[in-house]
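Of the protein chains in this complex, one is absent; all others appear in place.
Right, subunit A next:
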Amino acid sequence: MGLAKRIIPCLDVDNGRVVKGVQFVDIRDAGDPVEVAKRYNEQGADEITFLDITASSDDRETTVHMVEAIAAEVFIPLTVGGGIRTCEDIRRMLNAGADKVGINTAAVFNPEFVREAAERFGSQCIVVAIDAKKVSAEGEPDKWEIFTHGGRKPTGLDAVEWAKKMVDLGAGEILLTSMDRDGTKNGFDLGVTRAISEAVHVPVIASGGVGNLQHLVDGVIEGKADAVLAASIFHFAEYSIQEAKETMHAAGIEMRL
């Protein structure tokens, strides 16, 4: 078998708890991050992404401890994102046991940070997270724009061009979230996923909107994503990782079963 497509459960962590909201509001509690990570590891998750959605620096310390606790027990790759703004932030997370870091807003305000981070730590651990929203009207050619602050602030940046720029600066992977779809359970925005997958040579992780297992299949086959990220369908035990893998495998996708 060649390279398998990946399923990545995502832990949005606020104040030391896994939470999940609809389009970043209406938050529900989904448990203790270490316990949740262990469960996904046992179910055969290919990686785990940990998104720190708290803003305060006190909570940042909690995050470091949590990453340490997860890395001590879960022997699959761990990506940590949220609030990564400096090389020092990256160093702390890697030292705590993260394998990759996700850079989001900081890349928008200072694209050179991506270059600096990739040169210092290597492209293989720099994931640039892109939050995109469709801005073209019905009937117009498709166009997606980068948004920051949980999808509230437009930046005027074209999402596909931005992804290419991030890869040129050294991003080793793109985590693409559709802000229109996030939390809706209506499936990935396959248009933007495919547009970015075809525009860059690094792996693309599709995120935002998974409501059932067919959505994961669509993300890989139609969206051409290399990995699919989902949160709530796994957190609330609607589906196990194993079921998701079996469904994707049955659809002809190479999976690690």
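Please note the rule applied: a residue touches a chain if its C-beta (ideal position, glycine included) is under 8 Å from a C-beta of that chain, and two chains touch if they have at least 3 such contacts; residues count from 1.
Here, contacts and distances are computed from a predicted model.
Visitor: Report the protein name recorded by UniProt for the chain absent from the figure; options are "Amino acid ABC transporter membrane protein 1, PAAT family", "Imidazole glycerol phosphate synthase subunit HisH", "Osmoprotectant transport system permease protein" or "Succinate dehydrogenase".
Guide: "Imidazole glycerol phosphate synthase subunit HisH"
Visitor: From the list A:16, A:97 or A:150, pick the residue that touches the absent chain.
Guide: Only one listed residue reaches the unshown chain, and that is A:97.
Visitor: From the listed residues A:125, A:146, A:169 or A:229, report the one that touches the chain absent from this view.
Guide: From the options A:125, A:146, A:169 or A:229, the contact with the absent chain belongs to A:125.
Visitor: Looking at A:46, A:89, A:145 or A:218, which residue reaches the missing chain?
Guide: A:46
Visitor: Taking the full complex into account, what residues of subunit A touch the chain not shown?
Guide: 1-6, 41, 46, 68, 71-73, 75-77, 94-97, 99-100, 119-125, 172-173, 201-203, 226-227, 256-257
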